[in-house]
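After this line comes subunit A, so read on.
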Amino acid sequence: MLLILLLVPLFAAVILAFVGDRKFAPEINIIGSAATFVAGAGLALQVFEQGPMLAGKNFFFVDAFNVYLAVLTSFVSMTTAIFSRRYMRREREHGRIGHIRIRFYHAMFQLFIFAMLLCLLTNNIGVLWIAMELATLSTVLLVSLYRTPTAIEAAWKYFILCGVGISQALFGTVLLYFAAEKVLGEGGEALLWTNLNKVSGSLEPTVLSLAFVFLMVGYGTKVGLVPLHNWLPDAHSEGPTPISAVLSGLLLNVALYALVRCKVLVDGSTGTHHAGNIMMGFGLLSILVAAFSLLRQKDIKRMFSYSSIEHMGIATFAFGLGGPIATFGALLHMLVHSLAKSAIFFTVGHASQMHRTQDMDKIMGLFKGNPLVGWGLMFGVMAIVGMPPFGVFTSEFLILTATIKDAPWLTPFLLLGLGVAFAALFRRVQPMVSGDVPPHQKPMKAAHVPVILHMALVLMLGIYMPGFLNNWFHTAVELLK
Partner candidate 1 sequence: MDINIASQITSFLAALVLLTAFAMLAQRRMYGLVNLFAWQGLFLSINTAIVGFVAGKHHLYISSVLTLSLKVILLPYILHVLIRRLKVHKEVEMVVNIPMTMLIGIALVIFSYHLTAPVMELSTLVTRSTLAVALATVMIGLLMMITRRHAVTQIIGFLAMENGLFFAATSATYGMPLVVELGVALDILIAAFIFGIFFFHINTTFDSLDVDQMARLKEED
Partner candidate 2 sequence: MKLYTFVTEFLQLIILIGIAPAFTGWVRMLKCWSQGRTSAGLFQPYRDLDKLFSKDVLLADNATWIFRFTPYLVFGTAVLAGGIIPMLTVDLPIAYAADVIVLVALFAIARFFTALAGMDMGTAFGGMGSSREMTIASLAEPAMLMAIFTVSLASKSTSLSQMVHVIYSGQYVFRPSIAFALIAFILIALAETGRIPVDNPATHLELTMIHEAMILEYSGRHLALIEWAGMMKLFLFVMLGIAVFAPWGIASSGDFIPILSAFFFMLLKLGIIGIGLVLIETGLAKMRIFRMTEFLGSAFLLATLGMLSFFILE
């Protein structure tokens, strides 16, 4: 099942590369993503019944931590594929992209999904790095899809900064292998996460502390943590909206996943809270800087990318804090943030298509113009700022509780960040959704299903947590302790 999950997107990428810009290409894209999701769900079922497992000569493995992220990834990629069918059709009508680029877009989209899944499911931390780089490379040209000067600039920044960042992570991986080789002997076995985790107590602490600094900088760049975040708002705002949605909703999660995996090893070796403290520092800084940057934004997609930085900061902070409540909160936060944020990007995409601009001052009257888009955006923002009864409220509440308990002196900063972000987002969204329909707004048919589905899930997670998810989170918390 695991291998199927990986093969489907790869296969779909090849098919789509050949199909090109036929009429049914978006449908194939949807079918491919849906098949991926089915495989993901199947894998989840298997893990639910049998517990953690290894596959492909220990090359892949699934446990409670990565299975939910894999399902999430396949789910969001499916809904994004559905959304992108209508969105991209509209973009073509506007003449922003042509045949070749559509072919390219579809193939690369699937390749990107494959890279992320490989990243999540591989057991080998070297391959983890490779997959992460592949995920970057496959999206670089998607960000510059429109070929406008700003899009190319954003993609170049993305390429260069992430390339530099990820190189640091490779150096960290080399150091990790250096320490592992002493204990586990040479060869590929020494890079398997499961093996490393077993012997993490006997790995050399000085080397691992050093390695973590490099890994933190490396994967932290991809998570978009301040001060390594420069590429993120540009890349997320200049690319096509479906890509913004998966970048914000999925790729950041995957990078954070890689970082947390490494942190577990480092903690096991050093026995101190050294790695956690670094993560808390980066996390808190990201929350504060992103919250205040939110106030200054004019571009709608840019604003929500800063919101992504803020939320990744929260999750990083919570993982750094450690402890069962905070870790549980962080896991939940990754889930609900990615659902809510991609839903927001769907509505934002439609809103900016309707107004032919991403400038927030020119977007207005969404409630009247297109109720689904208007209310979707409104509810999405309510969810993302952490209003009850949405799931983000639950996770942020858990994290806040844990902070008050474990690191009370940081609570005011955290609250300040959350408060500023709340105010900033509401101040901006209010005028966009209310008011009369402006003359330059063009009506359009929006993709209903993805938005409604995502918002429903976020709402549900706020009210009721399914048993299996609860179980997984608890197992994952045990694992990450």
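Basis for inclusion: all candidates are chains of the complex that A comes from, given by their letters.
Some points to look at:
Here is the rule we go by: a contact is a pair of C-beta atoms (placed from the backbone, for glycine too) under 8 Å apart; a residue touches a chain by one contact, two chains touch by 3 or more; residues count from 1.
Owing to the predicted nature of the structure, the values given are computational and were not obtained by experimental measurement.
Picking from 1 or 2, the partner of subunit A by touch in this complex is candidate 1. Considering their complex, residues 124, 126-127, 129-130, 133-134, 137, 140-141, 144, 147-150, 152-157, 159-160, 163-164, 167, 170-171, 173-175, 177-178, 181-182, 186-188, 190-191, 204, 206-207, 210, 233-234, 238, 293, 296, 298 of subunit A touch candidate 1.
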